[in-house]
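A single protein chain has been omitted from the complex, and every remaining protein chain is retained in its original position.
Each chain carries a letter (A, B and C) given by its place in the written order, and its residues are counted from 1.
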Amino acid sequence: KSEDDGTASSGAAAPSAGAQVVQSASAGGPTCTLDQYGGTKIDLKTAKVGFSQSEKEANPFRIAETQSIKDEAAKLGITSLTTTNANSQFNKQISDVEQMIDSGVQLLVIAPLNSDGWDSVFAKASAKKVPIITIDRKINATACKDYLTFIGSDFAEQGKRAADEMAKAMGNKGKVAILLGSPGNNVTTLRTSGFKDQIAKIAPDIQVVFEQTGNFSREEGQKVTEQLLQSNPDINGIYGENDEMALGAITALKGAAKKAGDVKVVSIDGTKGAVQAIVDGWASAVIESNPRFGPLAFETATKFFGGEPVGQDIIIQDRQYGTDNAKTDISSAY
Amino acid sequence: MTMTNVSGPETPAIVAEDVRKAERTDRIVGTVQRQGALAVLVVVVLIALATFPNFRSFDNAATILVAAAPPMLIALGMTFVIITGGIDLSVGSLYVLGGVLAAWASQYGVLAAFLLPLAVCGAIGLANGVIIAYTRMAPFIVTLAALLGARGLMRAISSEGSETYLVQSDAFRKLGNGSFLDIGYQVWLVAALVLIGIVVLARSRFGASVYAVGGSEDAASLMGVPVRRTKVWVYVLSGLLAGLAGAINAAKLGSGVTVLGVGMELDAIAAVVIGGTLLTGGAGTIAGTIAGVLLLGVIQNLINQVGNLNSNWQQVISGAFLALVVVVQTYLARLRRVT
Amino acid sequence: MSTETMATRPVVDAARIRAWLPKYGVYAAIVLLVVYNIFFTPYFATWSNLRIQLIQVAPIVIVALGMALVIGTEGIDLSVGSVMALAAAFIPLYLGYGVVAAILVALLAGVAVGLINGILVARVGLQPIVATLALFVGGRGLAVVISEGKLVDIRNADFLYLGSGDLLGIPVLVWIAALMVLVVGFVVRRTVFGRRLLAIGGNRPAAELAGLPVKRVLITVYVVCAVLASIAGLLSVARIQSSDASSVGLLIELSAITAVVVGGTPLTGGKVRVLGTVAGALLMQLVIATMIKHNLQPSTTEMVQAVIILIAVYVARERKTR
């Protein structure tokens, strides 16, 4: 594994601090080769590469994600990298990607907005044998056929770990609310089911009393939490499916004159702001969802074009921040 | 209908010399005003062809057209509505609703995949039309309510947008991604509907009624134009086309994506206005609307071509184009009135 | 539609209700909803709940006030959300020069947008919806370009006071909104500008012939609306404690128009109902709150909102004799 990357994202103080690490477990899964997928060997350096970002870059996760791709491409000396941002408009993302295929990109890295709805892109890409690496959110399709591979976290596992931390923080009982991510993608679905299943299993005395979408946005997280705190003043825990919503929730808690720690907050992503919230006592734990996809994505592509087999599902390891390590590890947050 | 053949006594012509000249200027200015968007489109495309090698490819053109297909259908319906002096804010919601319904219904075959969204969106359009025509409530507000209602309905049938129905029918999917002469089926479908739209608007009695209602509702009704029926129909049409746009988009995407269509109504209105249709009603062309939609599509495409230009510039440039085109049109219209 | 057939019942009642509903229906709806909540929603009748509802509705009220003025002139302003975004984008850029400087710049952005809208409407003669559509599209893009699309945390305590501070136990934000309501109410009722605005909306050619400075008044109205929107924008930033130009005020133009219209101000101009506008905003806010408190999802909320809008506008619609 490359150790010397990660100059990338804004927050990475120590070079290796934020790098993605592949889970050893996923090493044994099905693989894909150039032969299986079809296509020709190319040199990545001179190749045309396209990256399609889905959401506006208001979320540090997105900033870090895009920056990581750009930085790694620069580091590898890839001269022709096109990036687009769909500003959360799905049809725009589809035409962004199609347009990149038309313009002859030879590798596509996509951070999809929605997990479904990629048929036309696949049709186009497969006709031209352009390998697609989807990062962060997964696309519901067949790896090594419709797309090459998925690189990202185990979202159900993230939900499960969040549940563990929540149960611990709440002392295995009480009422918890969920701030749901935006609908239509596997991240939200799995983080929800992973969390709920685990709570039911390990802490049956914890009740999920409230679920509303905050669309992964800070403002909506805050607004929903403000209402929640009025109707359920006895709420003990808030699970934010990303850090932004959790930070909005914390602002709401402060506004409702709650004290740090009154309501346990657990969330997912690992942004600087959220980890700082642990340090400040407002949050209990943050499960990381590492957005620094650049190195791993290009390493995978290099291997693939070099004829080596690559995993169809490259699941990364996510660290975790809690009261014990937040202060010391905040430098690896983004 | 027979005519009572009456001819007045011989009278000197009322038209004087300068009026003839005015007529000619009028026609020229009118043409520029109507075809302004087309002219701008041509200029932009020519510049793009000269500047961006990637823009030149056939594939790129086909992609622009395919991407423009659903907005074009929506703008087509919107053009009818706006010419009657109305507005339809519900189309973005009907579009996403139509897509979800089509994907769900595709398990019962291609026909169902089209019929269900058409039926539901047509019915909502009908409700819009009936309320607007018979209660004289402002179209803006009625269709704003429909925007909310239809989106709520979409969420209700998709577990708040988290459930995405996959297209079950291969034939339906084929319609979305197959092509004829290397141009997507949707483009042909839209082209055919646009042609029908042009003919209907320009050459049918219904089209004449649409213009008459927008031009002067009172006069139209005194002249025997079925004002209410015309209004009802344009909203039905708009609803049907928005639903159809959703359906063909679902066929293309292979699923009933739920995160679509927010703000699409305003894009459609912008395209129609850029195309030279007056929001006050009574005048406008479908050709102009098509040029307006393509212009917005080409701008988006070009921003992507300019390498790593922040995609937010797209909004800035589209907004500037909108302002520019409309201001120029206004001055031309004024010029026309003076002559 | 007609209640004429109810001849057996005292006709006076129907007539009285018909006269009463358009004016006070929105208040009645609020009362109904509040009563429902008092009985069926736990912890509803609390001061802190009222507080949150007021805080959440404050930015919408402020924007809706400006919108009401514009609608009073028979106009409409779609660009208010973009103005909020522009204000939000400028705050972090200028907070370094002090709170006052940052606020001034944000307000100036509002003035600039308002001037453009106003000039396009009053001088160029564009239809308001088209004139403001241009900045609706372009304004937010510009804001996002300026802020490079980033969400910036705001930590300046003085500035945050606007969004989360209290004064005499009432949130500063609510004070400001209330102040705006008073000011706008006063302007509409008591000032030369307010009367002129209503006259222009009621009959523009007549106002012109009567020698009113129509263009100046129109431009001022759009500037006032945009400045109110930028106030809402900076207050939102202070409340969320971060500036996110890509999301602040998204779709607020529709909420504001809804509030104005549900509050009984007709889109045809010539009339502005300031308190009605506040009530309209509050009604929609209460609907949303009620739904969330009962853990009902957006689907239900949106459909209920649709029905309320239709009913409100139906009862308040101008009855024509023709």
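Operating definition for what follows: a residue touches a chain if its C-beta (ideal position, glycine included) is under 8 Å from a C-beta of that chain, and two chains touch if they have at least 3 such contacts.
Operating definition for what follows: contacts and distances are computed from a predicted model.
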Check your understanding: Any idea which of "Dihydroorotate dehydrogenase B (NAD(+)), electron transfer subunit", "NADH-quinone oxidoreductase", "Ribose transport system ATP-binding protein" or "Cysteine desulfurase IscS" UniProt assigns to the chain that's been left out?
Key -> "Ribose transport system ATP-binding protein"
Study note, to complete from the structure: Omitted chain touches shown chains B, C
Check your understanding: From the list B:31, B:51, B:159 or B:204, which touches the chain that is not on show?
Key -> B:204
Point to revise | Residue touching the undisplayed chain, where the options are C:48, C:156 or C:203 | key: C:203
Point to revise | Of B:149, B:176, B:256 or B:282, the residue in touch with the unshown chain | key: B:282
Practice item. Could you list which residues of subunit B touch the chain missing from the display? Key: 1-4, 6-9, 11-15, 19, 22-23, 26-27, 30, 199, 203-205, 207-209, 211-212, 214-216, 218-226, 282-283, 339
Practice item. Tell me where the left-out chain touches subunit C, residue by residue. Key: 190-193, 195-196, 198-199, 202-203, 205-213, 270-271, 321
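Basically, only the chains that are shown with their structure count from here on.
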Review point. Using C-alpha centroids, which chain lies at the maximum separation from subunit B?
Key: A
Revision key, fill the gap. Sorting chain pairs by contact number gives first B-C
Practice item. Using mean C-alpha positions as chain centres, tell me how far subunit B is from subunit C in Å, no decimals. Key: 29
Check your understanding: What is the distance, in whole Å, between the centres of subunit A and subunit B, each centre taken as the mean of its C-alpha atoms?
Key -> 38
Revision key, fill the gap. Subunit C residues touching 2+ other chains are 144, 148-149, 297-298
**Study point:** Per-residue multi-chain contacts in subunit A, two or more chains
**Key:** 85, 87, 213
**Study point:** Parts of subunit A lying in touch with subunit C, wherever the complex brings them together
**Key:** 56-60, 63, 85, 87, 209-213, 217-219, 222-224, 226-233, 244, 248, 251, 254-256, 273
Check your understanding: What does subunit B use to touch subunit A in their complex?
Key -> 54, 57, 59-60, 63-64, 66-67, 70, 158-162, 164, 166-167, 173, 176-177, 249, 252-255, 257-260, 262, 300-301, 304-305, 307-308, 310-312
Review point. Which residues of subunit B touch subunit C in the complex?
Key: 87, 131, 135-138, 140-142, 144-149, 151-156, 160, 262-263, 266, 269-270, 273, 279-280, 310, 312-320, 322-323, 326-327, 330, 334
